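Report on the following structure.
Note that one protein chain is taken out, while the other chains of the complex remain in position.
So, chain A:
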Amino acid sequence: MTTMTDPPNDQGFRLSQLIYDTRYRSATIQVIALIAFMVIAAFLVRNTITNLSALGKDIDFGFLFSRAAYDINQKLIPYSSNDPHWRAALVGLLNTLLVAILGCILATVIGVVAGVLRLSNNWLTARIMTVYVESFRNIPVLLWILAFMAVLSESLPSPRAFRGEEAEASMWLWNTIAVTNRGTYIPAPVWGPGSAIVVVIFLLSLLAIWAFGKWSQRRFEATGHLLPNFWIKLAILVGPTLLVYLLLGRPVAFSLPELAGFNFSGGIHLRNSMLALWLALSFYTGAFIAEIVRSGILAISKGQTEAAYALGLRPSRTMNLVILPQALRVIIPPLISQYLNLTKNSSLALAVGYMDLRSTLGGTTLNTTGRELESMLLMMLIYLVVSLVISSGMNFYNKTVRLKER
């Protein structure tokens, strides 16, 4: 706009400009901050290496390939004490992921139910949920884990109590489920010949349910007529599979838990350590999720509910079709943090003897090999990667429910 009246400064660049000239100042500060950061990092690394070599130790990950020599009770992949430490760590990692995934699912269910019920018009229901949320949110999760474990191992009968003619304890649900202080034993499927067909049919019916849902939605949008979706889906889920199962002469049998030797054998053994950890983490995180859900619902204008009622929608349908879809946009971002918290909190598993990554790599391996720094670095790296994967997955989901701006 204006022409330059001052002659260009021909004094050239002066050092003080780095501080006093706004054109350079921000760059100067950033360079100084970068140097300071690098100096501190270098100092920490150098100090660690010097101190380790003063102790006569070096950094070496070779221990991962030596024999682990310890047993792990819950293993999702084959593992024996002859396998190397890295495989023990992998078994631990899978146990961590198992409890994290189960925990996230249960915590979401608990959280959504509790969050919705806390806004209920029923005074008693709302208050009970308030008590649940406040008590779980305000007591450290480690105490909850220990409390659940104590209840499970102290109050339930030991397998010995099931023995004898006049046993003190008996199994639940027509002698199919044994609840003991060592864990719960549930029937396990035994895959007989032809069972593959049943499984394929089951998977196909899942596909059919999905396709039906799409079709039903399109039909609804086109005609405005609503089908009893839930019952039809249930029929598709159960009908064909049951029919094929009976036609093929029941190829899938169930092995029931029974007393043999010291313990129950047969069936699937859900260890108390896992149950305690799973329930405690789910209820604890569920309390936080309940608050997130509540805040999400409250963020939606009351006018939306009133408008839905005015159109004649029932309260449950209003919640499912109008309020929750909009609330999801508010709920998802903080929910990601809760999933991350739950996953990281699962590292408290050692307190109840659940062999997760922290108990294998960061516990027994660290202890028997004495490689503290290496194990810790590796463990931090693994938790970081797991957290980043969860976070990016959830962020992807967040993009799909975000308000579409056109």
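What to note about this one:
Operating definition for what follows: a contact is a pair of C-beta atoms (placed from the backbone, for glycine too) under 8 Å apart; a residue touches a chain by one contact, two chains touch by 3 or more; residues count from 1.
Basically, contacts and distances are computed from a predicted model.
Missing chain, UniProt name from the options "Glutamate/glutamine/aspartate/asparagine-binding protein BztA", "Molybdopterin-dependent oxidoreductase iron-sulfur protein", "Alpha-ketoacid dehydrogenase subunit beta" or "4Fe-4S dicluster domain-containing protein": "Glutamate/glutamine/aspartate/asparagine-binding protein BztA". Across A:43, A:191 or A:309, the single residue that touches the chain missing here is A:43. Here the missing chain is touched by one residue of A:17, A:195 or A:263, and it is A:263.
Checked against the hidden chain, the listed residues A:179, A:236 or A:351 yield one contact partner: A:351.
Touch with the chain omitted from the figure is made, among A:272, A:285 or A:343, by A:272. Mapped onto chain A, the footprint of the missing chain covers residues 19, 32, 35-36, 39-40, 43, 46-47, 50-51, 54-57, 69-73, 80-82, 153-154, 158, 160, 181-182, 260-263, 265, 272-273, 350-351, 353, 355, 359, 363-364, 366-370, 372.
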